[in-house]
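Yeah, one chain of the complex is gone here, protein chain that is, but the others are all in their spots.
Our next item is chain A:
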Amino acid sequence: MPLLTTSDVGTDVHPGLKGPTDPTAGAHTHSAATMVPDQSRAERTQSYAVADFPVPHGREEDWRFTPVAELAALFADESTGNCLDWAEQLPQGVTLTSMSVQEWQATGAPRPADRAAVVAAANSGGVAVLDVPAEAELTEPVRINLTGDDQGVVHGHLLVRVGRHARATIVVGHSGTSTYSEMLTLDVADGAQVTFVSLQEWADDAIHLGQHDVIVGRDASVRHIAVTLGGHLVRLNTNASYRAPGGSFEALGVYFADAGQHLEHRLFVDHGVPHCRSNVEYKGALQGETAHTVWVGDVLIRAAAEGTDTYELNRNLILTEGARADSVPNLEIETGQIEGAGHASATGRFDDQQLFYLMARGIPEDQARRLVVRGFFASVVARIGVPEVQERLMAAIDLELEQASV
């Protein structure tokens, strides 16, 4: 039984005429006061069997924000034999091989947790395996660029293993178009330090569903970074768990939704062992009618997870009317012996006062807008720590804003 469960729903539809974004709105830190009973996150189904997951109709807790009617092709339990085009750059010592789905199951990798993921795992035809050897110190990122060239259904399955005490940065990019469902396991051994970046730079008509499972080894430190700019419908579920004490998980995300885009990020950090920390920071901007973003951040601190330290934050900036951002942090705490647990969620409209202030100093409107939006993202972008990703991201944000002003 959870000692404490809190859940906030922050939704901002059609931003009103009220004043500036309050950066502290919705921000709070929990001690041990409120109690809102809820189904525990621990009770959700996880299975390799497709039959364990009925096709969602859209009212399920984990699908309620998603336009499931558009996803029938990815819920169908059929293999297509399609794949994305792979281009990889592997630093010395890093290997790319494959294994069967049965072998992958035998590794004890976390199981699929929804219909799309179980279908992807059952129909991928095999698992690509990226290995970074123990104690490798990569000076260059591992790059995997995946490109789709038609809208056929693709099931992708990737296992990334980082050996003990290795240091690595891995960037997986997605571009072109596809109807893509992905199952990804990132298994990080003891003492390793990993930055994993998933870049969604899809064309306007792509669909991408993903389940990313991150396993953090003893004293390992893992940063999972999602950058979602393109695609018609993108939904990423990122789940983190700890194999042993001392692990650290950081999840950073940046998204920018235009008219016609649905960008959804769901995180689940499962603290099941003592003395681990997690930190989640996602920031998104929205512009244009029907732009829709969803952020759900679930954190579960199990009874055994004494000394946990966790914080999660989501901020959304609505640039034009008609866009909608849903933001739902959830914190379940089953032990009182924690270092700290907090969350913050805020959605605000673009602040005209900031724009006025900059323009009153002679800065033209488009440049002033750019400064404000870049400023909004600055804290999270600075923490990405992969220069090529940071630069591309900033350039992409500038481009998004330019496109909006024509």
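Heads up, the rule we're going with is that contacts are C-beta pairs under 8 Å (C-beta built on N, C-alpha and C of every residue); 3 or more make two chains touch, one makes a residue touch a chain; residues count from 1.
Just so we're on the same page, contacts and distances are computed from a predicted model.
K.L.:
From the list "Sulfur mobilizing ABC protein, ATPase", "Cysteine desulfurase IscS", "ABC transporter ATP-binding protein" or "Cytochrome-c peroxidase", give the UniProt name belonging to the chain omitted from this structure.
P.N.:
"Sulfur mobilizing ABC protein, ATPase"
K.L.:
Which listed residue (A:352, A:388 or A:402) would be found touching the missing chain in the intact complex?
P.N.:
Of all options in A:352, A:388 or A:402, contact with the hidden chain holds for A:352.
K.L.:
In the complete assembly, which of A:103, A:137, A:321 or A:365 touches the absent chain?
P.N.:
Once the missing chain is taken into account, the touching residue is A:365.
K.L.:
What residues on chain A make contact with the chain left out of this view?
P.N.:
For chain A, the residues touching the absent chain are 20, 23, 351-354, 356-365, 367-368, 371-372, 374-379.
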